[in-house]
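All protein chains but one are shown at their positions in the complex.
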Amino acid sequence: MNERTLENREKSRFQKFVADFGLPRLIIAGFLLLLFILAPIVGADFPTQISNTINRFSWNAVMVLAMVPMIHSGCGLNFGLPLGIISGLLGATMSLQFGFTGPFSFVMAMVIATPFALILGTFYGWLLNRIKGGEMMIATYVGFSSVAFMCMMWLLLPYNKADMVWGMAGKGLRTTISLEGYYAGALANILQIRIGNMVIPTGTLLFFALLAWIMWAFLHTRTGTAMTAVGSNPVFARAAGVNVDKMRLLSVIMSTWLAAVGILVYEQGFGFIQLYMGPFYMALPAVSAILIGGASVNKASIANVVIGTFLFQGIVTMTPTVMNNMIHMDMSEVIRIIVSNGMILYALTRKTEGSR
Amino acid sequence: MSANNKQSAAPQKKGGFSLKNLILDNTVPIMFIVICAICIPVSGFSPSYLINEIMTRLGRNSFLILSLLIPIMAGMGLNFGMTLGAMAGEIGLIFVSDWQIWGIPGMILAMIISIPISVALGVLCGKILNQAKGREMVTSYIMSYFINGIYQLVVLYLMGSVIPIIHSSIKLPRGYGIRNTVSLLQMRQKLDELLAVNIKGVRIPVATLIVIALMCLLIVWFRRTKLGQDMRAVGQDMQVAEDAGINVERTRIISIVISTVLAGFGMIIYLQNMGNLSTYSSHSQIGMFCIAALLVGGASVDHASIGNVFLGVILFHTMFIVAPKAGAVITGDSMIGEYFRVFVSYAVITIALVMYETKKRKKKSQAAEQLQADQQAAGADGKGA
Partner (left out) sequence: MNNEAAPLLEVRNIKKSFFGNQVLTDINFTLHEGEVMGFVGENGAGKSTLMKILFGMDVIRETGGYEGDVLIYGKKVSFQTPFDAIHAGIGMVHQEFSLIPGFTAAENIVLNREPVKKSAASEVFGDRLNTLDYAKIHGTAVSSIDKMGVAIDPDMVISQMPVGHKQFTEIARELSKENLKLLILDEPTAVLTEKEAEALLESIRGMSSRGIAVIFITHRLQEILDVCDKVVVMRDGFVVKETPSADTNISEITRWMVGRSVDNASTRKEEGSSRQSEKVIMTIRNLWVDMPGETVRDVNLDVMEGEILGIGGLAGQGKLGIPNGIMGLYEAGGKVTLNGEDIPLNNPRACLNAKLAFVSEDRRGVGLLLDESLEWNVAFPAMQVHNKFLKNYMGGLVKWRDEKAIEEVTEKYIDELAIKCTSSRQKARELSGGNQQKVCLAKAFALEPGFLFVSEPTRGIDVGAKALVLDALRRFNRESGVTVVMISSELEELRQTADRIAIVSGGRIAGILPASESSEAFGALMVSQVI
């Protein structure tokens, strides 16, 4: 009798845990665990897998971090991430064009990207303040429009550095630009650790940790507290004398700037700048990563960023090898699409009380 | 989405004819007329070429765009989930080309095959959208990506391995999965050529136009049915409809199912005109282009008519035809025009969404303004007395 009630209680506690954590997240975490177990069995090189996962984590984490401010201020998931990415790309290409080389070009790319991120972020935030309630859909299309617009600009802007433009025409930027000799590995090579097959990009991880710490600290200040309150209940915040629109604007600018830095970090790891339609689909993986990490449409923490990016990138890197070794079928792309969009779909259909 | 009419004390002023309102309400179509007016002479295309092209596209796209009307009527906004129907139509076509059934019978069979798939996907989509009231559009948009993943799983991995595919011509060399392109050459324009007439060098696909006209009549008729009336009611105020005893959730699901099924048919008509099926990309942009065309025709998130569909097709595709050439003439780079038309498609949707949201807010503040004016007037009277 007693045992049964205990069992029931255990059961209900388990159900509550599932309800809190969300079934999709459990499935994804379980799936990744399965991949880790399967990897050595099917003969994949385990250290390489871990190293790949950590590397991809280091490339992407900052872009996932960019989701945090807008979620906190109640602007929802930042599907307009490409706008920030474009600021970063402008910084990157100009830094190269102006003749900066080596790791210093990374610093300059960040410096040049910043004013663009501030200007575009201000415009974007102003727009989102005018359309409260419809943020996510419009953000998506603001992102898309800006990418398509920049496609024209990459052709038209007067870039002329030989290793950036099309060889034949002598103008118009290439779709991919190699960063060899520029800032490829600018962060990753700092304090890099090599153990056998494992390569740990300590510098990139530290850089992410620094940004994450600043974000964490910001959320503990008076302004950060106000931002969270705006997201939690804008009317309460207004009644407490907070300028709601200003907070939202600030969050959008922060998000845009982080996206700009995020793409630069990604490029230094990846080794190439991808232009034109490259930034087009970059928002969705970042959005689903933070959701997989346990965030909802209006709540997110630094832990969500770290866990989510790790889980998401883990799946992205592990599935191809494990699947290939197992059934000689590369289904990773399809699995990635289903997992990431399924996760977003799940978050959108959750009835988050008192929020949009 | 539900317009709040409760206790709004301000009677809306009857909109008398005003040029300013006319322009404001039709910003997008007017913008497009201007773009076309500039680009057509620059591109240097002959009128007969242009008219021929537009006629082709009218036949090709109208049916697809018509499928968007019903969810708008039911207050669910622009159905980005129409892609689901497009995928169902493609699956139908894959099967009929595997079975080598061509021509009109092939099309009809493909439509029949697409129906159960569309209905199932539509019910799923409708149920999910009922869970996400107030953010239907972004949800249906993500839904289209999600189902695209499932579609790829089925078509790329299960077809040929689990689902029997006989013909090797459409299979990938590895033995399972469908090739990137499936030729529909023997079905190409079979509907368009049926009863086609040529008037002064302009080929008119009469049969296709008849099908489209029938569809329009069907929609007009549908609006006058009980179900159509219920959808309009649900679209304007879910709470009131619920209180009156209308099954709101079911009505919304039906509207999505109808839209999905029609999108499937539309995709089959579209692809018979194209003559080949890009298995993994035909559907990916179709939703975006259809929605952009509808918006260019002057529709908004909560209101669209059959007239918007045709005006939209004509304006949007004129831009689509002339932009690359005009871009090349102006800038000397043919890619500019390509990118320009993609940019314009996205920008149109962005502008339409922004206008819809700001209008929604303006409506609210207008009621407040009226109230204030009344009070101030009353206050002034009070002081005078």
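Letters A and B name the chains as they come in the text, with residue numbers starting at 1 for each one.
Heads up, the rule we're going with is that a residue touches a chain if its C-beta (ideal position, glycine included) is under 8 Å from a C-beta of that chain, and two chains touch if they have at least 3 such contacts.
Owing to the predicted nature of the structure, the values given are computational and were not obtained by experimental measurement.
Counted over the whole complex, the shown chains touched by the missing one are A, B. When the whole complex is considered, the residue among A:I41, A:I119 or A:A240 that touches the unshown chain is A:A240. Although one chain is not shown, part of chain B still touches it, namely residues 3, 5-9, 11-12, 14, 221, 224-227, 229-230, 232-233, 236-237, 239-241, 243-246, 368, 371-372, 375-376, 378-379, 382-383. Summarising the interface, chain A meets the missing chain with residues 217, 220-223, 225-226, 228-229, 232-233, 235-236, 238-243, 299, 353-354.
Just so we're on the same page, only the chains that are shown with their structure count from here on.
Taking each chain's centre as the mean of its C-alpha atoms, chain A lies 31 Å from chain B.
On the side of chain A, the complex with chain B involves touching residues 79, 127, 130-134, 136-138, 140-142, 144-145, 148-149, 151-152, 155-156, 172, 284, 329, 331, 333-335, 337-338, 341-342, 344-345, 348-349, 351, 356. Those residues of chain B that touch chain A in the complex are listed here as 128, 131-132, 134-135, 137-139, 141-143, 145-146, 148-150, 152-153, 156-157, 331, 333, 335-336, 339-340, 342-343, 345-347, 349-350, 353-354, 356-358, 360-361.
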